[in-house]
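Note that one protein chain is taken out, while the other chains of the complex remain in position.
Chain IDs A, B and C follow the sequence of writing; residue 1 opens each chain.
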Amino acid sequence: MSMTSFIIRRLWQMLPTLLGVMLLIFLLFNWVGGDPAYILAGKVSDPALIASIRKQLGIDQSYLVQFWVFIKQVFTFDLGRSWSTNELVSHILLTRLGPTLTLLIPVLLLETIIAVGCAMLVAYVRGSLTDRIVMMCCTVAMSISFLVYIIVFQWLFGFKLGWFPVQGWTNSFWVNLSHYAPLPILLAILVDVAPSLRLYRSFILDELHHDYVRTARAKGLTEKNIMLKHVLRNAAIPIVTNVASGLPSALVGLFLLEFFFSIPGLGREMVVAVSNSDFPVIKAVTVYLAVFTMVVNLLVDLLYRWLDPRVAYK
Amino acid sequence: MNNTNTLTTDLVRHDSAGLWRLAWRRLRQDKVAIASLCVVTIFAVMMIASYMGLIASHWNAEVAPSYAPPSLHAVTNVANTKVVGIANPQAGPPVDISDIDPLAPRYQEWKERTANIAHEQTQHATSLILGADKWGHDILSKTIKGSEVSISVGILAAFLAVVVGTLLGAVGGYFGGVLDDTLEWFYNIFTSIPYILLILAVAAVFSRGFVTIVLILGLTSWTSVYRLVRAEYMKHSERAYVRAAEALGASHTSRMFKHILPNISHVMLVQYSRYVVDAIKAEVILSFLGLGIPVDMVSWGSILAETQEEVVIGKWSQIIAAGGSMAILVTAISMLTDALRDALDPKLNE
Amino acid sequence: MITRLSRNFMYKVFALLLISFAMPVLADPLKVLRVSIPKAETGFDPERLDDLYSSDICWQIFDTVLDYDYLARPAKLIPGIVREVPAAEQNGRVYTFRVIPGIYFADDPAFKGKRRELVARDIEYSLRRLRDPKLNAPFSWLVENKIVGLDELVEASKRKGKMDYDTPVKGMELLDKYTLRITLKSPDYNFLYAFAFPQTAPVAREVIETYADDTMAHPVGTGPFKLVEWVRKSKIVLERNPNYRGAVLDTRYADMNNEWDREVIKSIGDKKLPLLDRIEIYPVEEEQPRYLSFLNKEVDILDTMHQIYAAQVLKNDKVVPSIAKQGIRVFQEIQPEVTYETFNMENPVVGGYDPQHVALRRAIVMGHNRDQLIQVVYKNFAMVAQSPIPPGVIGYDPTFTAQDQDYNQARAKALLDMFGYVDRDGDGYREQPDGSPLIIQYLNQTGLQYTKYSELWVKSMKNIGIRLVSQQEQFADLLRDQQAGKFMLTDSAWIADYPDAQDFLQLLYGPNSGSANRGRFKLPAYDKLYEQALRLPDSPERNRLYREMCRLILPYAPWRIGVHRAYLHLVQPWVHGFDRHPISHDRYLYLDIDVDAQQAALKK
Partner (left out) sequence: MNAPLLNVEHLQIQFVKKNHDAITAVHDISFTVAPQQIIALVGESGSGKSVTATSILRLLPRTARLSANSKIEFDGKNLLALEAEQLRAIRGKEISMVFQDPMSSLNPVFTIGQQLNESLRLHLKLSKRQASVRAIELLNEVGITNPTARVHSYAHQLSGGQQQRVMIAMAIACKPRLLIADEPTTALDVTVQKQILDLLMQLRAQHNMAIMFITHDLGLVHDIADRVVVMQQGEIREQNSKAALFAHPVHAYTRALMACRPQLDSRPMRLPVVSDFIDGQQQVNVSEVQRQRGSAPTDNIVLEAHGLQKYFTLKTGWFEQEKLTAVEDVSFRLFRGKTLGIVGESGSGKSTTALLLMRLLPASGGKVLFGSRDLLQLNDAELLSMRRRIQIVFQNPYASLNARFTIGQLLLEPLRIHHIGATTQERLQMAAAMLERVGLPKEAMQRYPHEFSGGQRQRIAIARCLMLQPEVLILDEAVSALDVSVQAQVLNLLQDLQNEFGLSYIFISHDLSVVKYISDVVLVMQQGRVVEMADSDQLYASPQTEYTRKLLNAIPGR
C-alpha cells in the first residue's frame, strides 16, 4: 500500500476519534460544567443580565443544537472569546504556542541528546557499579516532586546564586532564549532526563540482547562501532517515536514551569483558564491538542515506517 | 505411601513452589528490594496506624507558635499573641448597642455564663522534631497524616485505574471484533487528549473532594493498563495453554479469568505500583493548582502547596518533611517495582 | 553529511547560549521603569474593564474626566480633562462638564492621519457605550438608573438588538462642542465619582469602531502614555504619548509631615510631566518569583507585595537592615478595602432576625479567631475592621469600635449554651436547639490563600464546638452560588470604587439583595438611613447617618467583619516620586528614575 493512501486512510480514521473527543469535551463542559453566565456578569449581576448573557452564549438552546454549534466552531477554528479576557480563543492558541515552543524545543533536543548519550554510556557498562549508581540516582531524582524542584531551584539559581533571572518574558525570541528560558529549560531537563535515561537504557539493553549484535561482533566490529551504528540505529526507532509521541503532552506538560516563571505559554494559559473556569479556552486547548496529538501520532507512524523497514504501510 | 487413602485434597494445595513463591525467592536475594520493601511496609504501617487514629490524630491541634523552629525540647504553644495587626490609635470606646440588640434582655446571664466558662488556654507541651507550620501544627504529625491521604489516593486511584483498564483490556483483547473496535475508539479518545490536560479539564468541572481526586486520577489513567492488558490477552488467547483449555471445554469466563488473568497478573502488579507512584505525584500537582483535597484534610500535596511561599522566607521544615518522605516512599516503590518486574519476569521461569 | 551538519548546528546553538549568558544587558539611555503586578491583566478597553490591574494601566493611557489629586488624603477629586469639577446644581441633580479645548488623542491609524481632538461628545459616547447591551460592561452600574432618558434608550436598544449611539438622550445635553450637561433622575452627591473611573474615560468612537472586537488591544487615549507592546499576561510596555498635553505636580494638598510627600515634592517639584520614557509592566502570578525578581533588581517597583514576605521586609515597623542597606523604600498602605464573611440571612439555619438565630450568628462571629487571621495569614499586616467602612474613604470614623465583632471564645460559647445550641449526642459538636444537627457550610474559592481562610474557620468553629465544613469552588461556581443565595456563610471582600462610605454601605442595602448585597440582609431602619444619606452631600450630618448605619448592623451580625488589609509596596532607591494613591494606585505620570543609579545597580 502506498504512503499516500495510507495517510488518507489514517486521516479518515481520525474522524470518529475526533468526534468522540468533541463529544467528551462537550459533555464535560456544557453538561457537567457550571453555568458560565455568572462569570460574564461580573461583580454585580441581576437575573435579567444573566438571562441575556445565556441567550448571547446560546446556552439556552438544546444540547443537540449546542453540540452542533460546537462542532462548527471547531472546524472553522472559531471558538469565540475567552470569558475572562475577551481575547479571541484562536488568538490565544496561536500566540501562546511560541513561548511554549521556545522552551519545549531546546528541552526536547537537549534532553534527548543528554539522555541518549548517558543511556548509551550506562548501557555500555551495564551491570557495573556505575550503571547501578546512575540508575539509583535516576530513581531518586524521579521520586522528588516537580514542585519541589521548581521551588528550590528557582530560589537557588534565580535568587541565592543569581545566575538567571527569576522570571520574565519578552517579544524577542533571542532575548527569551538567552535570558528567560535557560533556567526553566535547565529545570525541565533536570527533571525529564532521569525517566528518559531509564527508558532509553532499557531500549538499548533490549537491542543488545539481539542476535545481530553477536553477528556484528563475530564480524570483528569494535564495541564502539556496534553501539553507535548497529545498536543505536535500532534503538533509535523506539526512542524517536517515544520523543515524538510525547510531544503533545509536553506542550502543556511544562505548565508548572510556565506558571512559576511567568512564561505566557499554552500550559499556563490552561491552568489560568481552569482556575477562572474559562471554558472556551479549556475547550479549545483540549480539542486542538487532541487534533494535534492525532496528527503527531500519524507522523510518528510515518516516522516509524521510515525508520523501520520491517513495517509496511497497512 | 502407596496407599491411595493418603490422596486427599491436600494434593491440590499450593505446597510446591509456585511462580509467586519463586519470584519471592528471587526478590529475597535482592538487598535493594528488601530495603525498599521495608520502607514501603513502614509507610504502610504508619498509614494504617494514622488511619486508625493511633498516631497523628491531633495533627490539626495548635501545639506551638506559628513557624516554631524544630526542637527536641518541649515547646508550649503560648505565643506572643499581643500584637494583632496594625493598631488604630484613635480607637474609641465600644459603641453601645443595647438599645437595638435583641439579646439585650439577657446581657446579665451572658456575662455570668461567660465568666463561668474557664477560658482554657490549651497549653500543650510537645517536642517538635520538625517544627511547626504557620498555624502552629506539628509538622511531623501533619506529614504522617498527610502520608495517609496521599498514599490512600495513590492506592485507590491506581486500583480503580487497574480494575477499569484490566476489565476493558481483557474484554477487548480476548473477544476482539466490534467490542474491541469500540473500546479502541474509546481508548483513542482518551489518549488523544494529553493526560495532564485531561486531568485539568475534568478537574475544572467537578467539585473538590477526596473521592473526586481518586475518580479523576483513576478514570483518566486506565489507558496504559488497558493497552498492556489488551495486548497480553490477545497474545495469551492464542497461546497453547488457552487453546488446550478451550479444547478441554473451558468456558470463556474460565479462560479469561482463571487461565489468562493469573498469567498476566505480574503485568498488572507492576503497572499498579507504577500507577501508585503516578497518582501520588499527580495529587501534589492537583493540590498545588487548588484542585486537591478539602481543607479539613492534609496530604503531601497540600503541604507542598503551602511551601511555595515558605522557602523564600527561610522555612524549610515542611518542604523537607513532605518532599522528603514522598521522595523516600516513591523511591522505595519504584525500586520495588523494578525488582518485582525482574523477579516476576516469566522468562526466568523457563 | 547529515551528522556533520547537525553537529555544526549544535555547536552554534551552544555558542549562542554561551554568548547570551555572558553578554551584559545592553545599556538603555531611556528612562525605563519596570513594574511587577500580582495578577494578569485582561486588556485595555476602558468600558470593558473589570479587574483592578487592567484599570490601573488604563489610568496611565486614558485621561479620566475627573481625577484624584496625587497627594491629597483622603482622596480628593480634581478636574481631569474638564476646566473644573462640576458643581452640584439643583440639589445634586444637574452637573455640567466643560472640556478643556486642545486636548488630543494619541495618534492612531483609526484617525487616518489627522489629529483628533477630545470633545464633550466623546464623554457622552463613552457613557452610552458603558450601557451597550452587547458589551455587558461590568461597570455599567455606574450609570444605571441614574441619567434621565438613558435607561429608556437602553431598553429600546435591547429590543432593537443594537445600541443606539445617535438618538439624543434628555439627560445628556451637548450644550456646545466642549460642554456636556447631565441631568439625573434623583439627587446624587456621589455621582461625580463615576467620572473618576477609568471605565468612564472618554474613548474615540472611530477607534472603537475600527477595532471592533479587538479594542482590548488598541487603547487610544489622551493620557501621558500609550501602549506599544503587549505580550499577554507577561509583559505590557507603555511609552510616552507625544500628544500628551503635559502636566505639573499640584502640591497644594501635600502633607509635609509625610516623608513620601516630601520626597515627591523634592524630586518632582515643578518639572513638566511625564518624566518617564518607557514603562515595562510584568504580571507575575506566583508570589515567590515576584518577590525574588524584585530582590534581584529585575523590577523597580514591587506593587502590592504578598503579606507572607512582609516579615522579611518589615520587622516591628522597621525596614530590616538587609533591605534598608540597599536603599529600598517600603510604602505601607492600609487599603480602602474591607474583607468580610457574609451569612445568608434567608438560610433557615443561620439566617433570621429572631434572638436565637441572632445569637448563633454572633457566637460564630465571636468564635472566629480573627486575631489569628491577622497574625498568621496577614503576618500582622492588617487592621481589625470595626465596620464595613475602611480608612481612607469619606465617612470613615476611626473612633467607631465594635466590641461584638472581637474574637472571644468564652462569650461565644456562653451565648451558644444560653440559646440551646449544645452538644446532645456527645460527639464534641453542638446540635441545634431542636436537636437536629448543626452544620455550617463555608463557601469560598479554590486557591492557596482561600484555603487558609477555610482552615481557620474550620479550626475556630471546632474550638467552640460547631461543625463547619468548607466547600471550595471554582470562581464561576462560587459567583453563581453567591448570587443565587446558595450558601450559609461565604467569604468576600470589597475594595473602594470611589472614596465614599456609600460604596461599602450599599453592600447591606436591602434592595441590593441578590446582587451587591449577597447575604440578602434586609433591615428597614438601615434602608431608610441609606436612602436619606444618598440625598446629602459630604457633611457631618451624613457622617452621623453613616455611623448609625454601622451601629444598626452590629446586633444582627449579618457579617463577620474582617480586616482592612495593609500592603507593602517596595520601591528601588532610584525610583522617585512614588506615593501610592488609595484609589488610583500607582500613577507613573508622577514618577522619575535615576537611570545612572538603576544601571549601576544592574551591573553589580
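Brief remarks follow.
In this text, a residue touches a chain if its C-beta (ideal position, glycine included) is under 8 Å from a C-beta of that chain, and two chains touch if they have at least 3 such contacts.
Predicted model, so just to flag it, every value in this text is computed and none were measured.
Counting contacts over the entire complex, the absent chain touches A, B.
Remark: the omitted chain is touched by one listed residue; of A:Leu121, A:Leu205, A:Leu221 or A:Leu298 this is A:Leu221. By the touch definition given at the top, chain B reaches the unshown chain through residues 4, 7-19, 22, 26, 29, 239-241, 243-250, 254, 259, 262-263, 346, 349-350. In the full complex, chain A makes contact with the omitted chain through residues 1, 5, 9, 127, 210-212, 214-223, 230, 233-234, 237, 307-310, 314.
In the analysis below, only the chains that are shown with their structure count from here on.
Taken as a graph of touching chains, this assembly is complete, with every chain in contact with every other.
Of all chains, C has its CA centroid at the greatest distance from the CA centroid of chain A. If you average the Cα atoms of chain A and of chain C, the two centres end up 37 Å apart.
With centres defined as mean CA coordinates, chain B is found 26 Å away from chain A. Shared interface positions of chain B, i.e. residues touching 2 or more other chains, are given as 204, 290-291, 305, 308, 311-312. Within chain A, contacts with two or more other chains are made by residues 34, 151, 155, 159, 274-275, 277. Within the complex formed with chain C, the chain B residues making contact are 60, 62, 66, 81, 83-88, 90-95, 97, 100-103, 106, 109-110, 113-114, 116-117, 119, 134-135, 204, 207-208, 290-291, 294-296, 302, 305-306, 308-313.
Residues 16-18, 20-21, 24-25, 28-29, 32-34, 136, 139-140, 142-148, 151-152, 155, 159, 248-249, 251-253, 255-256, 270-271, 273-275, 277, 279, 282, 285-286, 289-291, 293-294 of chain A touch chain B in their complex. Residue ranges of chain A in contact with chain C, taken from their complex: 34-36, 38-47, 49-50, 52-53, 56, 81, 84-88, 92, 95, 99, 106, 113, 151, 154-155, 158-159, 162, 165-171, 174, 177-179, 182, 259-264, 268-269, 272, 274-277.
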